[in-house]
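Removed from the display is one protein chain of the complex; every other protein chain stays in position.
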Amino acid sequence: MNVACDWAFPLVWAQQSELDSIPWLKWIIVLAVVFFGIFPGIVAYTVWGERKVAARFQDRIGPNRVGPLGLLQPIADAIKLITKEDLVPRSADRWVHLIAPVLILVSAFLVLPVIPFGVGLAAVNPPSGLIYLIAVSSLSALGIFLAGWSSRNKYSLLGAMRAVAQLVSYEVPQVLSIVPIILWAGSLSMVTIFDKQVLYGWFLFSPPGMLAFVTLTIANIAEVNRTPFDLPEAESEIIAGYHTEYSGMRFGLFFLAEYLSVFAVSCLGTAIFLGGGTLPWPLTGEPVVTLGGGETLFAMLLLNLPLIGIFMAKVSLYIFLMFWIRATLPRLRVDQLMAFAWKFMVPLCIINIFISAVWYECVIRPSKPNYLLGWGVTLPLVVVSIIGVLALYRSSMKAEPVELTTGSRRRSVVRSVS
Amino acid sequence: MNDIPLTWFLIFAAACFVIGLMGVLVRRNAIAVLMAIEIMLNAANINLVAFWRYGTPVEGDSPISGVMFAIFVITVAAAEVAVGIGLILLCYRRWHAADVDRFDSLSG
Amino acid sequence: MIIYNYVFIGMLLLGAIGFALAPVIVMGILAPRKRSSSKADTYECGLLTTGETWVRFRIQYYIYAIMFLVFDVETVFLYPWAVAYERLGLFALAEMVVFLLILAVGLAYAWGKGVLKWV
Amino acid sequence: MNQILFGVIATMGVLSALGTVLARNLVHAGLFLVAFFFLIACQFVMLEAEFLAAVQVLVYIGAVAIILMFGIMLTRNIQGDDTTTVSRAGFIAGGLAAVGLLTVLIFGITHEEGRSGRPAWNSVTTRPAIYPASARKSESQAAAINNMGLAVGEDLLTRYIVAFEAAGILLTAALVGAIALAIQEGPVSDDPSDRVKSKQNAESLAADEAESLLTSSRA
Partner (left out) sequence: MPVNAPVLFDFIHLAPEIILSLWGLFVVMIDVALLRRRSSATRGRILGVMSIIGALAALASIYLPDMMDLGHAASNVEESLFQGTILGGLLVERLTALLLILLIFVIALSTTWDLTEHWGEYYALLLWATVGMILLIASEELLTLFLTLEMMTICLYIVTAFEKDQRRSAEGGLKYFVYGSVSSALFLFGLSLLYGLTGTTRLAAIGLALAPAHTSIGLVGNVAGAMAVLLVLVGFGFKISAVPFHQWAPDAYEGAPAPVSAWLATGSKLASIVALMKVLVQALGPWAHGVNDISSPGWVGIVAVISALTMTYGNFAALAQKNLKRMLAYSSIAHAGYMLVGVLAVVVGAGKSAAGPVLFYLVVYSAANIGAFSIAAWLYRDKGTDQIEDLNGLGLKYPILGMCVLLLMLSLIGLPGLAGFWGKFFMFSEALSQGDDRHKLTFLWLVGLGLMNSVISAFYYVRVLRAMFLRPSTGRPLQAPTLTIRLAVIGSAAVALIFGLYPQPLSTETDAMAESRIFITPSRPAELLSVSPVRVVPRPNASDDTRLRAGPIGGGPSAPPEPTPVPDSRAK
């Protein structure tokens, strides 16, 4: 699958290719068109989509004033934000105040080049692509902290600390639920993961795969601070959380960064679980598209167009799922939020790693994968582990409410810093 | 595409190491000292990986002994920071200051 | 060369920083600038800021940060095992079970000690 | 092109290290430290150890920097700008000692002569080629570079298994120890003798509080 093309668009993957000199011009075109053209466009219209979908859920129309069906709304928002006054509070730390949103936006951008949109269409395919992706997506926690600290406002600092605590708590299940994928694919490079999914079918179609997909989605939603995990910047909580002191385009950056990371995170989900670009039917079999190598850019695009289409359809379904959850589920209380991460998600993901090892032994290691044995063994294991951890979590949560309400006959364990 | 000579990496690592050491000597706040120690550990990491990359591995050893050493150094540094901040917080609650040289209850 | 992957990512990094700063600079030029003292105060739901920005922080945040650090380093060990799982035999699975057991005890300890509760 | 790239990363790395050491404000020092970690990760990429670069960013910037920032917040200096550097004299002494050590190290590095068949450091200017397969000196090193996750995984669980399990124990010890240190009171036990003990504890804390207020008011 990893075929070298002389006019590789936008394939810059140089691990085995004979690219000894860097095609600067081609890369700059790719960057300008794809990364700073198409993706921000997609993100802008995700914002529009969210407002339309949320409106539909609440039986109203949503933005339709600006242009037909409100299609120009995102552009109107952008212009409004740019023309607002750039206001930085006197006591704020000017430079860090500016660096914070840039850091969050950059961390969202850096995730995108590694994702394989089609056959060989990953902009970059380093051998350890997946751990690079995890490392980059963990930068946003630092950005949020700096945003809260730099505006020297005690509420925004408190909001930032809570946001970072939540982000950090949900990054562990996110990272642990990706381990089964690496176990099955046998390598960290995203293109190999794509190839393996072509051979063995989507990684979603296996009990540990489903469990991992659910935990990854929950962790992704929390990672992006969306309902039901968006406590830190919830309106009813602490003014506007860490971006209280941001106005005008600086706030616009946060907004753009949030939706770009929604897009990036759903691309991650589709690429590793839903076999980005491959149809669910036929399940397995020969590769969907074969690149003979040496195709021109146009041929490359033409060949991959259906794949990109399928990939984008899956991504939009994933994003729609997030909109749907935002429109329906209530916001979680802080302690439920944290307890859910540490007491339910992390143990479940650890157990899931072993179940995925069992699935590997049944399906992927033997030359002729027998799915029946795989499903037969792992399905009960998954069900039992979910019920077990849920019971454990329930019992620990049940003990707590009593304590909290009755002024804790027993001293609460952790008192505030004196 | 001329290569980078080994000594450049070593001089960079030595410079960071010395800056870290100066930080340890100059700074009073315990957390600043902790940051300087992290710089020194990273300088040693650069040294290890540079020697691994520019040398051919010895037959009996592992092909990536330098990188494995660096991974374990990162684990040790992470554990050290967690314990260090714990101790500093414990001292802070007793002394309301995290400066290293203001602790003089143990004289003699 | 592997470095070329990361040269592209470096270019993307610089481009993203430019992409982020451009609107802020444009805003600086286009937007009206009317300075006034009340605007420059930190926002406290309209009240004047009371007390300096040092507020009682719970030790809770520190405990979540350590838990994250330990599990983060655990994943740094988990990923290579998962990659090399195919070539390593059954003993590697046993070794990883022991490793995860050790860290699960850490989690169970924090759970039992009640520090994970957000009080 | 490689050398220019290295030059840029190295100078920015040294500057951010200096920034961490010299910044008055602790959070600014933390920010410089994060920049330093990122540039060290770029150095690892220049050395083609990219798995390590990802691990460095993930562990250091993702977790260690967060803990350092929380440490700064949880100790009194929220603005982080109380005086944290020593007097002028101490400064110069530290600086001189550092420069002295640096010259010795650089002299040592440049004048190291090889032994037992190993080339001297300053004679090693090109790294063992990986890319054209024919020019590879050691196949295992090339395989390691091309798929470092696999090589690390194999070595971790066969050769360094003892160090691996010891690292597991070290992490749990750090976790258990740090939590035990951080908890204000003992475990929530109903035993009255515990209660008495923690009352003294509370009183001693109050006493410290009063005493430190006294000292600060006098100072």
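A few notes on this one:
As written, the chain order gives the labels A, B, C and D, with residue 1 at the start of each chain.
Operating definition for what follows: a residue touches a chain if its C-beta (ideal position, glycine included) is under 8 Å from a C-beta of that chain, and two chains touch if they have at least 3 such contacts.
What you see is a predicted model; the values in this text were computed from it and never measured.
Considering the whole complex, the hidden chain is in touch with B, C, D. When the full complex is taken into account, the listed residue touching the unshown chain is D:Val104, out of D:Met1, D:Val104 or D:Ala129. The hidden chain makes contact, of the residues D:Met12, D:Ala97 or D:Ala180, with D:Ala180. Interface residues of chain D with the unshown chain, by the touch rule above, are 104-105, 107-109, 111-113, 115-116, 118, 121, 154, 158-163, 165-167, 169-170, 172-174, 176-181, 183, 185-191, 193-194, 197, 200-201, 204, 208.
What chain B contributes to its contact with the hidden chain is residues 10, 13, 17, 20-21, 24, 30, 33-34, 37, 40-41, 43-45, 47-48, 50-51, 55-62, 65-66, 68-69, 72-73, 76, 79-80, 83-84, 86-88, 90-91, 94-95, 100, 103, 105-106, 108.
Residue-level contact of chain C with the missing chain is found at 87-89, 91, 101-102, 105, 108-109, 112-113.
As a convention for this text, only the chains that are shown with their structure count from here on.
When each chain is reduced to the mean of its CA atoms, the one lying nearest the mean of all protein CA atoms is C. We define each chain's centre as the mean of its Cα atoms; on that basis chain B and chain C are separated by 21 Å. Rounded to whole angstrom units, the spacing between the C-alpha centres of chain A and chain B is 33.
Annotation for chain D: residues 1-2, 46, 48, 50-51, 53, 55, 58-59, 62-64, 66-67, 70-71, 73-74, 76, 78-79, 131, 146-150, 152, 156, 167, 171, 174-175, 178, 182-184, 187-188, 205 touch two or more other chains. Residue positions of chain C with contacts to 2 or more other chains are 1-2, 5-7, 53-55, 57, 59, 61-63, 65-70, 72-73, 75-77, 79, 82-83, 85, 110, 113-115.
The touching residues of chain B, counted against chain C in their complex, run 1, 71, 74-75, 78-79, 81-82, 85-86, 89. Residues 15, 20, 22, 93, 96, 99, 126-128, 131-132, 134-136, 138-139, 141-142, 145-146, 149, 152, 157, 161, 164, 168, 171, 187-188, 410-411, 413-415, 417-418 of chain A touch chain D in their complex. On the side of chain C, the complex with chain D involves touching residues 1-3, 5-7, 10, 52-55, 57, 59, 61-63, 65-70, 72-77, 79-85, 87-88, 91-92, 95-96, 98-99, 102-103, 105-106, 109-110, 113-115.
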